[in-house]
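Of the protein chains in this complex, one is absent; all others appear in place.
Labels for the chains are A and B, by order of writing; each one numbers its residues from 1.
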Amino acid sequence: MLDLRLYMAQRISAMVMIPLVLGHIAVMIYAIQGGLSSAEILSRTQGSAFWFLFYGVFVVAVSVHAAIGLRVIVHEWLGLRGIALSLLTWTICLVLFVMGARAVMAVTLL
Amino acid sequence: MIRPSRSHPLWLAFVLHRLSGLALALFLPAHFWLLSLALTQPQRLDHMLSFAESPVVKIAEFGLVFLLSVHIFGGLRLLALEFLPWSNRQKSLAAGAIGISLLLSGLFLLRAI
Partner (left out) sequence: MGSTDNMRLEVTVRRSDADGGYDQIFKVPAYAHQTVLDVVSWIQQYSDPTLTYRFACRVGMCGSCAMMVNGAPRWTCRTHVNKVLNGDRLHIAPLRNLPVVKDLVVDMDPFFDKWIAAEGLHHPTRTRHDPIVSIDPENPQRGEANAGIECINCSVCYAACDTVAGNSDYLGPAALLRAWTVFNDEKNAGKQDILDAVSGSSGCHNCHSMGSCSHFCPNALNPMTAIAGLKRETAKTIFRRRKDA
């Protein structure tokens, strides 16, 4: 249930995320020592244009990537097809984007 | 009963990629929701983050780091397979992706505890 366009969206979003995921893993390994607190997270991210861009692009890419990935799984394992499948893909993409955008704004805006 | 043709290394790599992707996609909404608490209810976020001190949560976090890592390094192998000239070392590369992921998530766990 992937045509060329969806395939390219899936692969391009994956390529965009390569440096972002590697950066995210590095930050996790760095930040986890000594436990996490909202003050610690916010002091790193709040008011930073860099982290806003970093996680903003990340959220856009992951919304596309996860929506298409789940679309394939739902089709192959649950047999959903047609308009219902397209609707589900777009809904997942939109919900992830909105929730992700809220999270990015929460931790980066002053 | 016809059983599917399984248990060769690249099929297992496929299953790992699919299940890790599925788990990460299902985890994302919870991740986003928790972080958005910073905007609305910072005390509640701190309360939730204090749970992260329990060993069970640390093991779960280790699992998440492993899943993310194995998904990206497995995905890098697939991107190379599709867009670079063919390499016959696919099984070694798939095993390498798991190795790096164990290393990174192990490093995470060691720093977490």
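One rule holds for everything that comes next: a residue touches a chain if its C-beta (ideal position, glycine included) is under 8 Å from a C-beta of that chain, and two chains touch if they have at least 3 such contacts.
Just so we're clear, the structure is a prediction, and the values are computed from it rather than from any experiment.
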item	value
Chains in view that touch the one left out, judged over the entire complex	A, B
From A:6, A:20 or A:41, residue that would touch the chain that is not displayed	A:6
From B:10, B:26 or B:102, residue that would touch the chain that is not displayed	B:10
Touching residues (missing chain, whole complex) on subunit B	2-5, 8, 10-11, 13-14, 17-18, 78, 81-83, 86, 90
Missing-chain contacts mapped onto subunit A	1-4, 6-8, 11, 72, 75-77
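One rule holds for everything that comes next: only the chains that are shown with their structure count from here on.
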item	value
List of subunit B residues in touch with subunit A within their complex	18, 21-22, 24-25, 28-29, 31-40, 42, 45-46, 49, 52-53, 61, 65, 68-69, 72, 75-76, 79, 82-83, 104, 107-108, 111-112
Residues of subunit A that touch subunit B when the two form their complex	11, 14-15, 17-18, 21-22, 24-25, 28-29, 32-33, 35-39, 41-42, 62, 66, 69-70, 73, 92, 95-96, 99-100, 102-103, 105-107, 109
